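Below is one structure. I have some questions about it.
Every protein chain but one is kept in place in this view of the complex.
And then subunit A:
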Amino acid sequence: MSGTSEPRPFTLARLRADVAEVLYVEADELADDENVFDQGMDSIRTMTLLESWRADGAEVDFTQLAERPTLSAWAALLAPQATAPAATQAGS
């Protein structure tokens, strides 16, 4: 779990590491474009991550994560300039 005082940027690598940690797997075992729920994620774990990301300044809600549950989509959503890539995702 993330509980550090120094917020780290929401890079794809960080999200992958955070998700890997709650799933008890190695980060390189996760596929970026596959549904995280098919890789062992569940909504309780998603909520715990969401809370830690919010504590680090993320402005995202559960519904947004739930609608596009892949690491790459989450990275796009949480990136500082989230609008452009997120819009592309939404249109697909």
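Basically, a residue touches a chain if its C-beta (ideal position, glycine included) is under 8 Å from a C-beta of that chain, and two chains touch if they have at least 3 such contacts; residues count from 1.
The definition used in the following text is that contacts and distances are computed from a predicted model.
Its UniProt record calls the unshown chain "Tryptophan 7-halogenase", which is the correct pick from "ABC transporter permease", "Protocatechuate 4,5-dioxygenase beta chain", "Urease accessory protein UreF" or "Tryptophan 7-halogenase".
Residues of subunit A in contact with the chain left out of this view: 1-3, 22, 35, 37, 40-52, 54-55, 61-63, 66, 69.
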